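In this view, the complex is presented without one of its protein chains, the others remaining in place.
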Amino acid sequence: MLTLTGLSKRYDTGDLALTDITLEVPAGQVMALIGPSGAGKSTLIRCVNRLVEPSSGTVLLDGQDITRVRGTKLRQARRQIGMIFQNYALVERLSVMENVLSGRLAYLGFWRSFLRQFPSSDIKQALNLLERVGLETMFDKRGDALSGGQKQRVGIARALMQNPKLLLVDEPTASLDPKTSRQIMRLICELCREQQLAAVINIHDVVLAQQFVDRVVGLRAGKLVFDGPPSALTEKTLTDIYGEEDWSTTTGETDESDEAAAAAIDPLKPIGQGGHP
Amino acid sequence: MSNPSTDSGADQQRLALLKDGIWKPLPLIRDARWRWALNAAVLLYIVLAWLSVDVNWSRVAQGMDRGVAFMASFLQPDFVTRSGEIFTGLKESLTMTLAATVIGVLLAIPVGLGAARNISPLPVYLFCRTIIALSRTFQEIIIAILFVAMFGFGPLAGVVTLAFATIGFMAKLLAEDIEDTQKEPLEAIRATGASWLQWVNYAVQPQVMPRLIGLSLYRLDINFRESAVIGIVGAGGIGATLNTSINRYDYDTSAAILLLIIVIVLMSEYLSGYVRKWTQ
Partner (left out) sequence: MPLIRQGDQPVWKKREPLKQYAHWAGWMLGGMLFVWCWAIISENTIWEFLYDADEQAASLIGRMIPPDWSITGSLMLPLWDTINIATVGTVMGIAIAFPLAFLAARNTTPHPALRAVALAIIVSSRSINALIWAMLLVTIVGPGSFAGMLAIALRSIGFVGKLVYEAIEEIHPTPVEALSATGAGRSQVLAYAVWPQIMPAFAGICVYRWDINIREATTLGLVGAGGIGLQMNAAINNLAWGQVATVFVLIFATVVVSEWVSAKVRHAML
């Protein structure tokens, strides 16, 4: 579904952030992208929806080469790709509902969106999504009146409003406490499975990643150094990705405590704003 | 999961509508009556204001070619014909600006200190605030008329005018700055048994100095622009030359003067940017 071929990016400053990345993500697969700070994870994700212009290589989404399109075509490509940000990237002075509905902008003309004339199907979908992320009573609240976890839920709802085929997620939990992080990760992964979405998730927390994703890809200094199932992550592979360190706590022992922590949260209960009453 | 205490009837109603796919953003003013009253008031004002302007369209039409001529003169400004007057006018404007800013800032410091409620006694405070209010209410040109009546025509009246205006501007901002300074250093220095002057020097000055310099530069800029105006009423500077050229429809000279003013303002803006960086 998403195919990257020979993707490289050199910034104007001369930093070579990505070198010759070739990667395929099939539909419905949730993939974690790990690697040390500065490895090029954000750059890779942003090359996919062209927030960053790749220097060379191609990005195919369902066979269409995204690196070549411009204008309306680019906007149509982007609307198939939802994006979730580390700092939520909500428009803080707009209400929750407006933030969620802004995921539909690419489907609407300027004047209708300017006058907030969204079709009622969009409004119903927005309400469904808000219910799904547990914020249905907050639709009139302003973005800046929410907690971090709530903001991220709105960010997720906005991305899903696009009815995307692919989700790009850039460190969704880096600004959240451990419990909320878990809830957000679970929410994203569940939603991806429900709607058969492919996802690329940048994440620093290897343990958290292992627990939720189907596949892990490791980047180091812009190069692909690992690609395999979460279970294949060993001390050696982690050393390949991150460098020398005592990894025993990450690969071995924590598995149990993870399980324990996971069990502490009722998996059947839809995730509400429990972490932030 | 939700917080029932905040679910008022209106919110429930909006949620019910939402379920039917109907949603509008919350209006800025919640109360519908206030909203309508405000709209009506704005409408009424527009009508009344419209009635109060009488535009003489035939006169406007007549003036149009003059407007075009004025625009065109920016493409062919005439610096030469009146170069002598322009040069003396500009020199006078610049010297007036500099002298007035220096005098004004120096005088604004005591007035500003006096107008800061946290360091001054009430009578001094009221006196200084009165000076500030007077200086800020009346435009430079009005004050210039009065000083010209007292001191006669010439740049001295201009300098006094600009200095007076500078006092109001600087002293108000300075006083606000002082009122906003952190309390702890003020108390700490006072606790050492320092005299009032020492106290101001050690506790207040370091906290307000950078902004004072920035504001002085900004005021220098304003004073230059004002110096181009007060000449109209005889208080010296380039204004008199500009006024004459406009009244004679000598737009080429006017354009030249205006371009010079724009260039000088631009230069001073760049310079003050550097000075500000340099002093910090």
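Order of writing sets the labels: A and B. Residues in every chain begin at 1.
What we mean here is this: contacts are C-beta pairs under 8 Å (C-beta built on N, C-alpha and C of every residue); 3 or more make two chains touch, one makes a residue touch a chain.
From a predicted model like this one, the values you see are computed outputs, not experimental measurements.
Colleague: Who touches the missing chain here, B:K91, B:R117 or B:R211?
Modeller: Here the residue in touch with the unshown chain is B:K91.
Colleague: Among A:P54, A:G103 or A:G149, exactly one should touch the missing chain; which is it?
Modeller: The missing chain is touched by A:G103.
Colleague: Looking at the full complex, which residue from A:A89, A:V207 or A:V225 touches the chain that isn't shown here?
Modeller: Residue touching the absent chain, from the options given: A:A89.
Colleague: One chain isn't shown here. Among B:R14, B:R190 or B:R225, which residue touches it?
Modeller: The single option touching the absent chain is B:R225.
Colleague: Which positions on chain A touch the chain that was left off?
Modeller: Residues 49, 51, 74-79, 81-83, 85, 87, 89-94, 98, 102-103, 105-106, 108, 110, 113-114, 155, 158-159, 162, 168 of chain A touch the chain that is not shown.
Colleague: Touching residues of chain B against the unshown chain: what are they?
Modeller: The list for chain B reads 45, 49, 52-56, 59-60, 62-64, 66-67, 70, 91-92, 94-96, 98-99, 102, 137-139, 141-142, 145-146, 149-156, 159, 225-226, 228-229, 232-233, 236, 242-243, 246-247, 249, 254, 258, 261-262, 265-266.
The definition used in the following text is that only the chains that are shown with their structure count from here on.
Colleague: Using Cα averages as centroids, what's the distance between chain A and chain B in whole Å?
Modeller: 49
Colleague: Would you tell me which residues of chain A are touching chain B in their complex?
Modeller: The contact residues of chain A facing chain B are 95, 97-98, 116, 118-121, 123-124, 126-127, 134, 136-137, 139-140, 272-274.
Colleague: Considering the complex alone, what residue numbers of chain B touch chain A?
Modeller: So the residues of chain B touching chain A come out as 1-3, 7, 11, 14-15, 18-26.
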